[in-house]
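See structure below.
One protein chain is absent from this view; the other protein chains keep their places.
Right, chain A next:
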Amino acid sequence: MSEPILKVENLKTQFFTEEGTVRAVDGISFEVNEGELVGLVGESGAGKSVATSSIMRLVEDPGEIVGGTVTYKGKKIVDFEEGPDGELRRSPEMLSNEEMRKQIRGREIAIIFQDPMEALNPVFKVGAQLREFIEINRDVSSKRAKEIAVDMLREVGIPEPEKRYESYPHQFSGGMRQRVIIAMALACEPDLIIADEPTTALDVTVEGQILDLVEDLQQKYNTSFVWVTHDLGVVAEICDRVNVMYLGEIIEQADVDDLFHATRHPYTEALLNSIPRPDQSVDELNPIKGVMPEAINPPSGCRFHTRCPEARTVCKEVHPTYQDVSDPDESSHFVSCVKYEDVGYDDAESLDTEATDAFSGGLVEARGDGQ
């Protein structure tokens, strides 16, 4: 396979707050190949948005990217080297802010935000906003940019695009605004689009329409996507590969089919048990117990051990290694859980966690073996 267009290695982003250092993204690695739709899933607060803004280098104060490498088509978006006194500093290859703005943002990587109601500027006409971004990122005249904008509005299914071009955002419904945002992203002809929960704020019908639209357009333009969501249903529908995030780390990564059918990580499993599936009835649903801990002082060892139904004493002590555990017939399948390591999980005693009792009960019931 050819080089991936986006390669994230050991990326770390932290927020330096008065309460302490928030390790929002704590050493994640993943890749996006050309034309691939890669999912990034996890509960609220897992660090998904921070990960996406780190890739765009748009982390806001008091946040800072503190380590790792992000390579986009050979260009170093994030890159560090060791300074003379041993501390990390930006490497000379890392793009400057100006280069990021002129070469990457919009032009190469475009972003779609979660809330379409807030993402368009209320005081400017929708068309003018589209036109401006197209002009900046495609080096075309204002007139040509307008034509592209109108064509794109038509393409994303906005009726009467010439007329709607002159409308203000508040004259659009939420779904229509999200279509405009998608048109914006596509019209700049980036090779990668990062969509941060683009359908979360929409109702289910509209969500379905938008997902269909994205799938069609993705095939037509062969754009790669990083699709952030907390909804595994959406993942199943559109993603090729999936990364599952928990508390700043990616804990499992696999092709979408393997993730659903050959689930390895207890957290992913718990996530899957918490969503309705065709082969289950609603009362078999099993929400994950407890809340995700703070990213300021993450739990020792495996970060999921406070809620993991399968946690054992060793999970508290050993930080699991993120490693490929794929079967021969599988493409790569990464997971970080001590169950798949030789660190004495099998002999360790089980750990009382927020989840164990209630959770295992639920699982047994779901399997239907009675006890």
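Rule of thumb we're sticking to: a contact is a pair of C-beta atoms (placed from the backbone, for glycine too) under 8 Å apart; a residue touches a chain by one contact, two chains touch by 3 or more; residues count from 1.
Basically, contacts and distances are computed from a predicted model.
Colleague: Given the options "Cytochrome c oxidase subunit I", "Peptide/nickel transport system permease protein", "Ribonucleotide-diphosphate reductase subunit beta" or "Fe-S-cluster-containing hydrogenase subunit", which would UniProt use as the protein name of the unshown chain?
Modeller: This omitted chain is identified in its UniProt record as "Peptide/nickel transport system permease protein".
Colleague: Have a look at A:Ser44, A:Asn121, A:Asn222 or A:Ser332 and name the one touching the chain we're not showing.
Modeller: Checking each option in A:Ser44, A:Asn121, A:Asn222 or A:Ser332, the one touching the absent chain turns out to be A:Asn121.
Colleague: Which is it among A:Asn33, A:Ser167 or A:Ser326 that touches the chain not included here?
Modeller: A:Ser167
Colleague: Looking at A:Ile5, A:Leu95 or A:Ile111, which makes contact with the chain not pictured?
Modeller: Hidden-chain contact among the options goes to A:Ile111.
Colleague: Which of A:Glu64, A:Glu132 or A:Glu215 sits in contact with the chain that's absent?
Modeller: Counting the whole complex, the residue in contact with the absent chain is A:Glu132.
Colleague: In the complete complex, which positions of chain A touch the hidden chain?
Modeller: With respect to the unshown chain, the touching residues of chain A are 56, 58, 101-102, 104-107, 110-111, 113, 115, 118-124, 132-133, 136-137, 167-168, 170-171, 181, 184, 188.
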